[in-house]
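Here the structure comes first, spelled out in structure tokens, and everything after it is commentary.
Complex shown without one protein chain; remaining protein chains in place.
Chain IDs A, B and C follow the sequence of writing; residue 1 opens each chain.
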Amino acid sequence: MDRVATLLVACPDRKGIVASLAQVLYGHGANILDSDQHTDPVAALFFQRIRFDLSTLTTDKVALEHGIKEVGERFQMDWRLAYGHHKRKIAIFASKQEHCLYDLLIRYRAGELACEVAMVISNHPDAEPIARHFDVPFHHIPVTAATKAEAEEKACELIAAANVDLIVLARYMQILSAELVAKFPSRIINIHHSFLPAFVGANPYRQAYVKGVKLIGATSHYVTADLDQGPIIEQATIRCSHRDSVDDLVRKGRDLEKRVLAAAVRYHLEDRILVYAGKTVVFD
Amino acid sequence: MDRVATLLVACPDRKGIVASLAQVLYGHGANILDSDQHTDPVAALFFQRIRFDLSTLTTDKVALEHGIKEVGERFQMDWRLAYGHHKRKIAIFASKQEHCLYDLLIRYRAGELACEVAMVISNHPDAEPIARHFDVPFHHIPVTAATKAEAEEKACELIAAANVDLIVLARYMQILSAELVAKFPSRIINIHHSFLPAFVGANPYRQAYVKGVKLIGATSHYVTADLDQGPIIEQATIRCSHRDSVDDLVRKGRDLEKRVLAAAVRYHLEDRILVYAGKTVVFD
Amino acid sequence: MDRVATLLVACPDRKGIVASLAQVLYGHGANILDSDQHTDPVAALFFQRIRFDLSTLTTDKVALEHGIKEVGERFQMDWRLAYGHHKRKIAIFASKQEHCLYDLLIRYRAGELACEVAMVISNHPDAEPIARHFDVPFHHIPVTAATKAEAEEKACELIAAANVDLIVLARYMQILSAELVAKFPSRIINIHHSFLPAFVGANPYRQAYVKGVKLIGATSHYVTADLDQGPIIEQATIRCSHRDSVDDLVRKGRDLEKRVLAAAVRYHLEDRILVYAGKTVVFD
Partner (left out) sequence: MDRVATLLVACPDRKGIVASLAQVLYGHGANILDSDQHTDPVAALFFQRIRFDLSTLTTDKVALEHGIKEVGERFQMDWRLAYGHHKRKIAIFASKQEHCLYDLLIRYRAGELACEVAMVISNHPDAEPIARHFDVPFHHIPVTAATKAEAEEKACELIAAANVDLIVLARYMQILSAELVAKFPSRIINIHHSFLPAFVGANPYRQAYVKGVKLIGATSHYVTADLDQGPIIEQATIRCSHRDSVDDLVRKGRDLEKRVLAAAVRYHLEDRILVYAGKTVVFD
């Protein structure tokens, strides 16, 4: 992992992009391990993810980055280069429901998530023993209507001080302000407990029960200023029936929420996601 | 099959219902093969489906029905008794898309659907060779804005003449009038090509593409006066990704539509569905 | 829950069983909440699960049980009556892999499992902090080839002393002796990390990788003297591809194992499972 880098690229579609990128990597001695590409013919956009081995580099990182920059300018690329040895820091926001929090921390401990969980922030004290059990710093920041701005400010300070790259809302029951959201474009992941765009807003399991659907779902998405409208990263559904009470739907939904949120976090940390036109490309 | 009957019951929940029904069947010598029950504690309603063997009857059908009627009155039951030897007649309405039509006719021929397909009605002539291939009568009833009422009337006459019990809209692209719908309460099944309540209305696959969802779905439901709002019978989803064009979604969706519509028709024909409060109990 | 009882019944199929059971419950004033029934026509066996409300009982439990016993003798029934207020005790056996252990304890804490986790037993000390975090007694019982019999004896003593009803092998990496298995017929649940009967034995994920399957699975089953051959309770699969290394399969498999084991434990605790002919009836 330490010797692997990932290059993510988005640009207007044009001939020669693949060749130019492959050439620059080859020219510096990098060995491509994996590459995945997508062209959106409607939007005329090109997307690529390239994982390559740095251990055979014949120049150095500075020279390599310089070469990529040159190609990037030629093709008007948005690009991002991530080195495997650089573990990104994440902050998990939680409230009273603890299943997603537990799930992320267990996966973190099992080595499934290539990151450092820098902190757990909660508006309730209940999560503290959980964070402690996993040796993760915990901050209790209560939120009331009156103190909301102040609470966000405090959270932002902690996040800035720890150099946090990604915020994960693990069933965090507070709505973030537009200001906070604007600071972390495509860097806040939320889990919504329905198959969006069905059942936006509050109490989706109750809405599903009343409607009598035969499947319930969960959706992980990047947070934007529009509530429950951000780019969708991952979704899953599970069968339900007339036998399921709202409580049963909640129980079944927890399993979906855990998987769908964890998948989104993993995709983000492995640089698999590109956002455009309000939706995502997820290279799997 | 000829010696099997199915009793479907709905009534206010009360002690003694199960015992009374079991007793009346036992008293007439019927052997219960299968019984499934559901109580909605919120609505305080009781639902049951009982399949029983008539071959051991010690009285006769008239006496048995009389006995059930008596219990039914005591418990204010809505009940329906169907005999296995009585094959219900269905009419399939189709337009230009033929995948659901083919699918139903193939299942019909394979013996999966316990019914007689009395006719195929289409506003396009294309389906005629398909109906003919399966030896099913075909009626071409063109529909224009001007002739819509007249066309429906003609369809109704054909249906009435053939004693049709169930209308199946197999991707039929015309909206039925409220009058026609009112004549067949819980006896018209439609397939909608999305995971309702997401993407109601036209072009759901395009809507799904624009939204960038990671699963698409299909929903079969009884038709009510409210478009795409009738009680849901069955739903299924399938994964999609950024790689899928609208055409790919259409192709993937066809597989869902076929399965989800066929399941709903089978459930209906096997007397597995009870409707209440805008939703369904489906005994499986 | 405290006022609810569950009756599980298996017997040779015959007319009048449903009526007799419903009658005896009704006669004592019990209200049937839920009943599910199955007849295996090949084996000529009848199975039923009835959940009923005790709060309206007009006699008492002794009288009710006497009545059921009388019907049971008439129809040669195997039957089991469980009262909702009686929480069964379970022992979880774990080794180094902790995902299933965590999963069960989190569900236990969330109230998903109607039991008391009496203890965690492990042949490794690693699980101790986990058990402690959830306030569950922990016993470290190392196992070597030489001490195996002795270790089992010690485990049996602990289990007997705590009145344990169900043993759950949460990726426990020791094979239980035939003697221990014989003491707990249909009361030891194991999780096997493949879609049985494919890939029995060791290293199923490696076997799956070598074979190049496109789905991997997990299977929970009751433990019998025949390794990996006991009655299957629950199974699930997930897609995989050529991109998945053995490690990826292990990661994906963990999610399956957790869900499939937890489902089996929940079904057992809710008295939904009947075993016959080497397989299970699971009333859902």
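Heads up, the rule we're going with is that contacts are C-beta pairs under 8 Å (C-beta built on N, C-alpha and C of every residue); 3 or more make two chains touch, one makes a residue touch a chain.
If you're wondering where the values come from, they're calculated on a predicted model, not measured in any experiment.
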Contacting the left-out chain: of A:G16, A:P142 or A:P185, that is A:G16
Residue-wise, where is subunit C in contact with the chain that is not depicted?
-> 38, 40-41, 195-199, 210-215, 217, 231-237, 241-243, 245, 277-282, 284
Sites on subunit A contacted by the missing partner chain, in the whole complex | 15-19, 22-23, 25-26, 29, 31-39, 56
By the contact definition given up top, give the residues of subunit B that touch the hidden chain.
-> 98-99, 102, 106, 110, 112, 129, 133, 243, 251, 254-255, 259, 284
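Basically, only the chains that are shown with their structure count from here on.
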Subunit A-subunit C separation of Cα centroids, rounded to whole Å | 36
Expressed in whole Å, how far the mean CA point of subunit A lies from that of subunit B is 42
In subunit B, residues with contacts to at least two other chains = 38
